[in-house]
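What follows is a short report on a single structure.
Some chains have been omitted; the remaining ones sit where they do in the full complex.
Letters A and B mark the chains in the order given here, with residues in each chain numbered from 1 onward.
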Amino acid sequence: MIPTHPMKLINIVANVALEERLSEIAEAHLTSGYTVLDARGAGSAGLQTGALEGGSNILFMLIVPADRLDQVLADVEKLMKRGHHLAVFITDTQVLRREKFSA
Amino acid sequence: MDVSSLLIPAVLFFALGFIAQVIRSDLKFPPDLAKALSIYLLIGIGLKGGIELSHADLGHALNAVAAALVLGFGLPIAAYAILVAGRLDKLNASAIAAHYGSVSAGTFLTAIAYLQAQQITFESYPVIMLALMESPAIIVGLLLARFSRNGARGEDDARENHMGELLRDAFTNGSVMLLFGAMAIGLLVKPASLATITPFYEVLFMGVLSLFLLEMGMEAGKRIGEFGRAGAFLIAFGVAMPLIGAAAGIAIGHAWLGFGEGGVLLVAVLGASASYIAVPPAMRLAIPEANPSFYLTLSLGVTFPFNVLVGIPFYHYVIKNLLA
């Protein structure tokens, strides 16, 4: 059996202008990396068709060990407190190769 | 007001996109295509501005620069005052105001196509003014927001609270970089060398614009669904503010800059139009508390179609009567 290890997957849907801020959070917490996907959608900030930068979303994905989840979320919370429109949802996940994500 | 003057590719492609959306066609554009086309158009405008600047009269150019700054700083303040008078909260008012101090390149280029189709000549200074008007508008927006927040926010570590950082953002804004960078290139490079890229940036320009406007017509049409959220006061503002901006532009273009019919129309459009490319991402970062739905609905869904379909010929009509 291939061993897998529990981790937390943080998903953040945000305007593309926040990509740099989010990757800085990932780097500040020394995560092993991060993944970004272009997205569109709709929410309290209105329609995000993806055609203009002001109306384009990203889905920012960050895998962290459970014991670091809270510190990372605290930084994400700061962005939200400042008024940024973010949809944040966290999922339990199992990774291959624990050492890759907890370095 | 001669309606047949609207039968030009720029306006008709915009209308086609708008109609496709309104009748709920399943016509789709790849989202990145609009971004690619707008990069192309901003570079094209910048190059054109640089070339014009290279053989511009210094006195006239400085005058145009001053006029651009007056419009760029003045209009957002006027917009802010109106919005706050209408009871909009100050942060949303600041963000929307910034959009109206800046310019919609799509509208400006439509006005150029409109003039060309009627073989009306125009001064080249407005192209230079366009590039200059992005940053002041963003700066005013930031200052108004800072003033509105009034120290309400305690976290001094937030980037949004460092004025220097915010000013930097106003000048390193992506669209500003493209406009100024291309302008510098148009100014620095010898004509013979520039000619190697001319077929790409000039010959195709109006064709690319038509494709861009088709897509922007669709984008504008999609915002109609958000009118309800914005409310009647804001929608009315989206029609009234371009009239105020156009009036300011006409006054400045005519009385101060002394331009002819074509040049005055372009300055009117600088005043009347609202940014939907450069300013929204800047406001996302600088005034996150404002609702993007408001400023995108207004600039893209109300003011843009109003200017393209009604404003340009109307301002032109007014200017012709004024000059007659």
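Assume a residue touches a chain if its C-beta (ideal position, glycine included) is under 8 Å from a C-beta of that chain, and two chains touch if they have at least 3 such contacts.
Bear in mind the structure is a predicted one, so any value in this text is a computation, not a measurement.
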Chain-type multiplicity across the complete file: A x3, B x3
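By definition in this document, only the chains that are shown with their structure count from here on.
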Cα-centroid distance, chain A relative to chain B, in whole angstrom: 33
Interface residues, chain A side, partner chain B - complex: 15-18, 21, 38, 40, 44-47, 49-56, 78-79, 81-85
Interfacial residue positions of chain B with respect to chain A in the complex: 29, 31, 33-35, 38, 91, 153, 155, 158-160, 174, 215, 218-219, 222-223, 225-226, 229, 276-277, 279-281, 283-285, 287-297, 300
